[in-house]
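Note that one protein chain of the assembly has been removed; the remaining protein chains are unaltered in position.
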Amino acid sequence: MPINSDQDIVVARQKGRALATELGFPPGDATLIATAISELARNIVSYARKRHITLQKIDGLNREGLSVIASDQGPGITDIRQAMRDGFSTSGSLGMGLPGVRRLMDEFEIKSQPGRGTTVVVKKWKQ
Amino acid sequence: MAKRNGMSQETVTLNNRAGELARDEAPSELLRELVAHLRQNRTQLREEWVARISEARLLTAMTKEEIFAEATSVYDSYVEALETETFEALQAYARNLSERIIPRGVETHEVLGIVLLLRDVLARSLFAKYQTDFKKLNRILDAYEPAANRIQSTVAVGFVQERERVIRQQQEAIRELSTPVLQVRERLLILPIIGVIDPQRSRQLTEQLLRGIRTNRAKVVVIDITGVAAMDATVANHLVQTVEASRLLGANVIVTGLSPEIAQTLVTIGIDLGKMNTVGDLQGGIEQAERLLGYKVVALAEPS
Partner (left out) sequence: MEVPILKQGEVLIATFQAALSDADLNQLRSGLVQQVVRFRSRGVIVDVTAMDVLDSFASRTLREITHMIRLRGAETVIVGIQPEVAFAMVQLGLTLEGVATALDLEEGLAYLNQKFKKTN
């Protein structure tokens, strides 16, 4: 779903919680997922074009999970390592930054090309 | 009734029809013949198998009736798997069986053992039946063995998976039991942390504590880390997170059991001990908690 306004952030995290609950995640995990979605959506709202969030059910070896793909076609992150340092946030206080999101989820992957955009994929597995 | 390859026309017609079939049969036809044989001799083969099971002293946790009942089901499932060449039903049955027998104390080697015994019993009956027709015996075995192997691993894997699931459940239960949140006074909770703290346990601890704070309306929490096995950066961070999360629920946290060494470790990691309320020992921590709550700690008068 596209993220173009702050209202969209709310919608995205509500959908995330709904999907997580539907998949059988416990409420604590559902909250973590919803919070992660909120943060990820935030990170892409401020200055990027074509912001998008995709929620998916995923299947692994003997387990099920949920993946969140947040992508934008913004300026991209030039120094990923710095962005992953705790406390770093590129645009003031919008989005506590990615390290926090990594702590919330089980798997975290980021791809960014300066000038092309950024894609973050996070996953959480059901125990 | 001897059979030879490259026979002349006359010899072929003189040969037993079964022999001719054996030369041209596809594996699945052989399997069908095999399955028919197993079904025909079901009663006898099953009895033999059960006898071998008690001989080998397997499934001692079960009664004779139970063994017989399960043996019947396993036998039928085995034959069905051979016949249909599909293993989903067998896998489902294996898990179901495991679910029932694991609580009875049946071990992995027993389950593997009885399936191997069944395989032997059936193989021997094949030897007995086709002993005069060596080539056919070979073909039958060629058809039988891969299927029997597959059955063996299906049952074994099914059992092991179920066992692992049970172990995980038990571990979870142990974790729950070993992190008790104790209500000592009104509005005061104590959380003694003992042993190894892995990320899963740490999270469970925090969640239990937070729920406890809400249920007991605790205003002060004493977290005692005297019994913590190893204090490293990860554990320390979890501790800090627990303290911070408790504060969000309006509870004050006192950390006790901090040895000077651990305090040093925490400082080295970068944890600001000034922000944490720490007391050396549990007793002192409880007293401070009581003071925070407004209780007066009074020494009892000596009996005269």
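Labels A and B are assigned to the chains in the order they are written; within every chain, residues are numbered from 1.
Everything that follows uses one rule, which is that contacts are C-beta pairs under 8 Å (C-beta built on N, C-alpha and C of every residue); 3 or more make two chains touch, one makes a residue touch a chain.
Just so it is clear, the structure is predicted and the values come from calculations on it, not from any experiment.
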Quick one: which of B:S77, B:T206 or B:T256 touches the chain that's been left out? B:T206
Looking at the full complex, which residue from A:I9, A:I53, A:V68 or A:V122 touches the chain that isn't shown here? A:I9
Interface with the undisplayed chain - residues on subunit A: 5-7, 9-10, 13-14, 17, 27-28, 31-32, 34-35, 38-39, 42, 86-87, 93-96, 99-101, 103-104
For subunit B, enumerate the residues touching the unshown chain of the complex. 203, 206-207, 210-211, 213-214, 217, 219, 241, 244-251
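Keep this in mind: only the chains that are shown with their structure count from here on.
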Just how far, in Å, is the C-alpha centre of subunit B from the one of subunit A? 34
